[in-house]
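Showing subunit A:
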Amino acid sequence: MGDLHIVNIEKHYTYSHQKSESVFSLQPIQLTIHEGEFFSLLGPSGCGKTTLLKLVAGLLPADNGEIWIGDNNLTTVPSEARKFAMVFQQSLLFPHMTVEDNVAFGLKMQKVGKKIRLDQARNMLAHVGLAGYGSRFPNELSGGQQQRVALARALVANPHVLLMDEPFSALDPSLREEMRELLLQIQQQFRVTVLFVTHDREEAFYLSDRIGVMSEGTLLQVGKAKDLYERPENAKVASFLGLKNIIEGKISGGRFYSIAYSGIEFSVNSTEVGPCFLILRPEVLQLATKNIHLASDAIQFTGKVDGLRFNHGFYSANIQVGNYLVDCAVSSQQAETIAVGDVVELFVNNEDLWFVKE
Partner candidate 1 sequence: QQDPTSNAEDADNLLVDDWQQVSELAAGQKVNIYMWGGSENINRYLDEWVAPRLKEDHNVELNRVPMSDSQDIINQLLDEKSAAKTAGSMDIIWINGENFKTAKDNDLLWQEFSGQLPNFNDYVDQNAPDIASDFGEPVEGLEAPWGKAQFVFVHDKNKSENPPKSMEELAQWVEANPGQFTYPALPDFTGSAFVRHVLYETTGGYEQYQKPAADIDDLATQLEPMWDYLNALEPYLWREGETYPESLVKQDQLFATGEIGMTMSYDPILAASEVLKGRFPESTRTFVLDAGTLANTHFLSIPFNSSAKAGAMVAINEMMSPEAQTAKLSPENWGNLTALDLDKLSAEQQQAMNDVELGAATLSLDELEEHQIPELSADYIEIIEKGWMENVAKE
Partner candidate 2 sequence: MWQKNKPYLLLLPAISVIVLLFFGGLFDGLLKSFGYFPAIGETRFTLTAYTALLRSSEFWESLELTLRVAMLSSLLAAILGAGIAISLFMLNKSANSGGTQIWHRLFQLPLTIPHLVGGYIIVLLFMQSGFISRIFANLGMIDAITEFPVLVNDSFGWGIILTYAWKEAPFVSLLIYPVLSRIHRSWRDVARVFGASNWNFIREIVLPVILPAWTIATFIVFVFTFSAFEVPFLIGVTYPTVLPVYSYQLYTSGTLADRPEALAVNIVLAVLTVLLGLVVYYFSKRWNVLKGWD
């Protein structure tokens, strides 16, 4: 098998009758997904995730570019011969077939004998926790169970790559968590290469080895979850990742100035100059307590507590600094020491500041 190479894949949608004007363009995309890797494409609705996935699957003809698996050029191979598998948002099980027959469908298409394919199907069903459900019909299963069957169906034929298009977005939250768990476990077990599409950052963070962030047809940044979170390459990625405290400003003369807000201004080590965005992650802001260790060049803000909200084990505090509301993560213990209206000191280590262009 080998790695999946997406080489300058490109696609332009046009209105049916006006060839000239393109309504949506997927810009040339260059990406390598390693064998056995779990790779997620993360991006808002309409950014072209499904389009890219379908190009990889061969369900859409690409305008340009190539798809390789290891040393095999698959660009002109029709989808039914690529040995990829795909799981869609809706389970898309065939309602007139039993669960077993659904799972065995791919094998049947490969002309695997009936006994063998049903055995394999049952086996795979057991893997996704649905042993014994084989003779039911899809409508007799819950949404989560249906997605499990879809997963089993995709995996049973030993695909080179498993493509998943927001497979869990139609499920409710607790089911979704369960399914993530299952998927992760299965992926580790079968070591299948996964290209996973989602618009849910939690999901992408939880599941992926690497993540590609997309926006409006372009691939903005590729990296590990922590890198993306702590070192986003631009404000768009940052805001899509849900980072708080993205402050527009500029650096000049070794100092950062916020444009819209007063009170946010400090000297920085950065040598760059010009307009930029400052990203202050809520976790890097520390309340001034007695025993705090600060780097020597730590930056200090003074602010007033505006809100305090319990949030699974820690508190989110909104602290008014100048006229900007800083979002700040506070531990339970610390939260007990402050109250709305208090004036507090906040510190950030200079190394935890992150500046991005645009």
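Candidate selection criterion: all candidates are chains of the complex that A comes from, given by their letters.
Note that in this section a residue touches a chain if its C-beta (ideal position, glycine included) is under 8 Å from a C-beta of that chain, and two chains touch if they have at least 3 such contacts; residues count from 1.
Source: prediction; values computed, not measured.
Undergrad: Name the candidate, out of 1 or 2, that touches subunit A somewhere in the complex.
TA: For subunit A, the touching partner among the candidates is 2.
Undergrad: List the residues on subunit A that touch candidate 2 in their complex, please.
TA: 16, 54, 57, 59, 78-86, 88, 90, 92, 94-97, 105-106, 108-110, 137-139, 153, 157, 163
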